[in-house]
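For this view, one protein chain was removed and the others were kept in their places.
Entry: chain A
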Amino acid sequence: MESIPPLYSLSTEVRYAPPWQDLSIIGIAGSSGSGKSSVAMEIVKSLDLPWVVILVMDSFYKTLTSEQHHKAHANEYDFDCPESIDFDVLVETLRDLKKGKKANIPIYSFSEHQRQPDTTTLYSPHVIILEGILALHDPRIVEMLDVKIFVEADMDVCLGRRVLRDVRERGRDIEGIIKQWFDFVKPSYTRFVEPQRPISDIIIPRGIENKTAIDMVVKHIQRKLQEKSDNHTEALRNLGLIAAEGKLPPNVHVLPSTPQFIGMNTILQNPETEQEDYIFYFDRLVSILIEKALDMTSYVSANVETPQGNTYLGLHPKGTVSAVVILRGGSCMETALKRSIPDCITGRVLIQTNESNDEPELHYLKLPSQIEEHATVILMDSQMSSGGAALMAVRVLIDHGVEQGSIVFVTCTAGERGLKRLTAVYPKINVIVGRIEEEGEPRWIEKRYFGC
């Protein structure tokens, strides 16, 4: 028997919740041909915002067996009953997205009646519009919905629309369409679709033409999003307060103030420095930061033989080192990065701070595949003030499976409060900082480097 090792109390965890962790899901159900997708499109159009995604339930059809496949071709397979949809996968997908994780959306081929090996990645939406005849059918989904909409139209109108659509867009013959309608679509409406009506929040009769109803929904979503944005900004502010005290933690590495380093920083901050000189000294300074960042990566012992036949016990780098650039600031640092790793795999995220409320917003994202397997991911931004963009970028990496300990954030200058905030939330990342700047310094380095 062994003695019990000392137990440590868990430290109070400081959390950062990006806006996509607080996802709103809107369900739109209704009969085939009732105008669900037009309503969904109209909502997206009226919202006029990034990160609003329409998720069509067709993607979650189950793969058919060859027998079912045969039936489908003879218009004898029921695509309108709940059994045809893989609700388990759909529920799991929505739960992942609700947690802020990335989700893989299946791609369904209507000609082959099966799921394709490829998937589409969906990440960080703020609003999802789930559209399908049975969007409000599964109680597990209903529970996750913020707004439940039921679109209604006269059944004759529905049939008419369906005939037109299937003939025009799916190249099917009228007889088959009519057969399917009376065998499956209509019975299914009475059995499964119509019963969703009473549990919906809003019923939109006459679909797309009903401007008043659509306007109501849009207003509701806008109000929700505003709350979310306020919460995010407020949370960032609170994180700042938490982190205001104390010294910088040991995983923040500020470069030593050597004469050369201060000299370069003086040239870089001097408005009289010529553009050409600015770029030269900036690249030189960042090269030093990058070499320092490479100290944080993993190495393994290795014996090598020299040309004279002696052995030397040295080190070899272990695993892939990749970089992720926070646009636009981080892209100033790529020249220097390529000096040390000419073929560095590089991803990009565009995070911009909304000037009206200081809220960072994720606009664009392109990460290398298998980034979660890389030994080190160097995250670069030329300047960090409040740390909002950095917090969001680290969160994006973690959501994509990158371990906290594999992330090295490199920045030329940073405010102390931002650094504390970042490391309070992510205590295992390493941070390389060129120079500590005063609080609240506006971004100017990227403007200087790019000349605009």
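Going forward, contacts are C-beta pairs under 8 Å (C-beta built on N, C-alpha and C of every residue); 3 or more make two chains touch, one makes a residue touch a chain; residues count from 1.
In the analysis below, contacts and distances are computed from a predicted model.
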Open item on the list: I notice the complex is incomplete. Of the names "uracil phosphoribosyltransferase", "Exoribonuclease phosphorolytic domain-containing protein", "Cytosolic Fe-S cluster assembly factor NAR1" or "Putative exosome complex component RRP41", which is the UniProt protein name for the chain that's not shown?
Closed with: "uracil phosphoribosyltransferase"
- [ ] Taking the full complex into account, find the residue in A:Thr65, A:Asn231, A:Asn270 or A:Gln370 that is in contact with the omitted chain.
- [x] A:Asn270
Task: Chain not shown: contacting residue from A:Gln260, A:Gln275, A:Asn354 or A:Gln370 - done: A:Gln260
TODO: Provide the residue numbers of chain A that touch the chain removed from this figure.
DONE: 250-251, 253, 258-260, 262-263, 265-266, 269-271, 280, 284, 287-288, 291-292, 294-297, 299-302, 304-308, 310-317, 339-340, 342, 430, 438, 441-442, 444, 448
